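Sharing a structure here in structure tokens format.
The other protein chains are all here in position, but one chain of the complex has been omitted.
Moving on to subunit A:
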Amino acid sequence: MKFTLSWLREHLETSATLDQITTTLSSIGLEVEGVEDRAAALASFRIAQVVEAVQHPNADRLRALKVDGGDGKLLSVVCGAPNARAGMKGVLALPGAFIPGTGITLKKGEIRGVASEAMMLSAREMGLGDDHSGIVDLPADAPLGQSYVQYAGLDDPIIEIAVTPNRGDALSVRGVARDLAAAGLGTLKPWGAEPVKPAYPAPLAWEIADPRACRWVLGRAVRGLKNGPSPQWLRDRLTAIGLRPISALVDVTNWFTFDLGRPLHVFDVAKVKGKTLTMRMAREGEELVALNGKTYALTAEDGVIADAAGAEALGGVVGGEPSGCDETTTECFIECALFDPVRIALSGRRHAVHTDARARFERGVDPALMPVALEAATRMIIALCGGEASAVSEAGAEPAWRRSASLRFERLAGLGGAEVAADEAVGILERLGFAVEARDAAQVTVAVPSWRNDIAGSGALTQAPGLSPERAAKAAEGCAAIEPEADLVEEVLRIRGLDTIAPVSLPVASPVPTAALSARQARAALARRVLAARGMQDCVTYGFLDQATAVLFGETPETLRVANPIAADLDQMRPTPVVSLLMAAARNAARGYPAVALSELGGAYRGTGLDGQLQVAAGVRTGETPRNWAAPARAVDAFDAKGDALAVLTALGVPMAALSVTADAPGFYHPGRSGVVRQGPKTVLATFGEVHPHVAAQLDIAGPAVAFEVFLDAVPEPKRRKKSAPELSTLQPLRRDFAFLVDAGIAAEAVLRAARGAERAMIADVALFDRYAGDKLPEGKVSLAIEVTLQPREATLTDAEIEAVAAKIVAAVTKATGASLRA
């Protein structure tokens, strides 16, 4: 909200500087967003008089003026304004002055042969509105030579504050003044309006047909008025805060909106059909042509003000065009109503109307202010437009708004951590408008002022459905007891300034803190580091993407499609982070970096429930490995991805021997070059493989691309039992190589597992060191060579024992895989 310093001073008696005022506003919760000091830009402009105005000798549309700037010297000014005439007073700019409206610095010149030594300014040239029909025409009594800024009252800084949603009362200059006065920056001036004697019966009656549409409404007419432009001071005020002056009647309503936070509306009585204005709910499809020029199709949830012809206003949000006031209006009817904040908020949102009235009604206006505000508005209209007032018509009744709240003084320290004397606390509350009802040494009970609907309010709880009834009831009872008091603590603390509270470090919970991360969280952090240590770049990518790409990577159910996407390519929750990383790899390739290794710990979304949102460590590698003299570059392949996945699982404590790999990976992988890492038949820990060439082509990835995903939620928590002591045998281990000829379809894993299991007590390790397939072997056969490490336990092995173990190994492998030992 914007206001000017002089406007504020109409409500606040203060000697505080602008700086003190803005600093205090920000401190007490009315954050200053900007201060605009227009005087600075206009400081050099002076009031001058046109002494002579003659036709320019060489130009039909120009005049040659002689202007007195106040020092008696006559300046020659060439001017195109049609209203320039001898004797008039206006605003003069001298060479060197910056003209805000044109962005030009003025220079002496010559226009068609006549010297122009200065410039007479229009309102637009000064940046004071749109008027460029002529130069500014000041009254004859304007003091020659005076600063225009001072004369026009423009030495009046404009302050803009951000008002939080709870503070409807601070959307008014008076409300801001009250807060500042409470904070010690002066005193709030008294304000009121004597009733206007009615001269005739009200021409229009109110009817509340539906209490949802309105709870209480007052109105009164003024007849015999003349609606023209507002006086300058009012137009200046409104212009200063960014409003366009329209006519005296409309400007009065805007004045009250900002001065008191009391939105008003004026109907032109002559244009209202019938004798009754009705507060009712709109009929479905009923239309309103509003004052902002737009037409709204109303719903049965919108409250309207209707005459015999239909809806004339979306109550509390925007008025209607047909019954609005204009320069022909001679009798107006002032509406002063109380609307339901929630309904106003929803109506405003539904129709996307943002008005100053809505902003105030949805936060809540002061119900007690209505009668006196109507009197004040009536007085102001009669003062500006003449005429006489009717009797007041009314419907509904003032709602019960009176509430009390209590503050135990010890809570200022107990909740707020602030040592505040009771008198100081009570003083702040009183200056804010709270009235003391009772007070003792321990606590005070105050009446809440009518404009503070945020204090001790009645907002409902929405308690968790799973709570036991006793627990829910006790918590609700506690809330009812504590909340109003917390409201008061907040008032006292914010007005005192939170900076006055001395910080206290949190008490130490235990001398040595326990681990901040759960075992699962620590595993995730470790997984991220393991991948980065394998040369991958940890990434953060969007969790949603376009459905057409997402579907290449898994199911894309409707339930995971954003109903209101911000862009068409961000509408589907991703089935796996692999897709995001591959898209990133494609972007990098397009920039000239085809070889990347990217990883991410992020969500894979399979459903909207907790079990449908998986935490996945995923990675992709594309292109070739780095060129190096010792290790030639090669295309990345499925085993790189497998290595990444297994490295993560190993780091997370998954025993490798318990894992198996099956070839049924998801469809975005190459079907022959991908695998699923399983623990037991059901638990899938990871997938890996080459990206399906079709999918890679769709993502514009040209070269080799591999990927993996590790499902961190599926990884079992490692057992935290003590390790047994290692067997550190003094006996030398023996290593024996075996080469088996197996069908090409036999999994190497089967050979390794059979060999490991042949004589568990003695076999310490089995490693595959060679795989050969070629024309030296029979068709459809491969050779797998393994190295078996034998660790004797009690004594060095004899040749016979070694032979026996070797035979067992060969037998086990042959039995499991049909292999034969190569000669």
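Remarks
In this text, a residue touches a chain if its C-beta (ideal position, glycine included) is under 8 Å from a C-beta of that chain, and two chains touch if they have at least 3 such contacts; residues count from 1.
Definition applied: contacts and distances are computed from a predicted model.
For the omitted chain of this complex, the UniProt record lists the protein as "Phenylalanine--tRNA ligase alpha subunit", which is one of "Phenylalanine--tRNA ligase alpha subunit", "Cytochrome C oxidase subunit IV", "MoaD/ThiS family protein" or "Heme ABC transporter ATP-binding protein".
In the complete complex, the hidden chain is touched by one of A:84, A:338, A:661 or A:691, namely A:661. Residue A:513 is the one among A:513, A:681 or A:774 that touches the chain missing from this view.
Although one chain is not drawn, the whole complex shows that of A:18, A:115 or A:342 it is A:342 that touches it. Between the chain not shown and the residues A:694, A:736, A:793 or A:815, the one that touches is A:694. Among the residues A:139, A:192 or A:503, only A:503 touches the chain that is left out of the figure. Contact with the omitted chain, checked across A:462, A:730 or A:796, is made by A:462.
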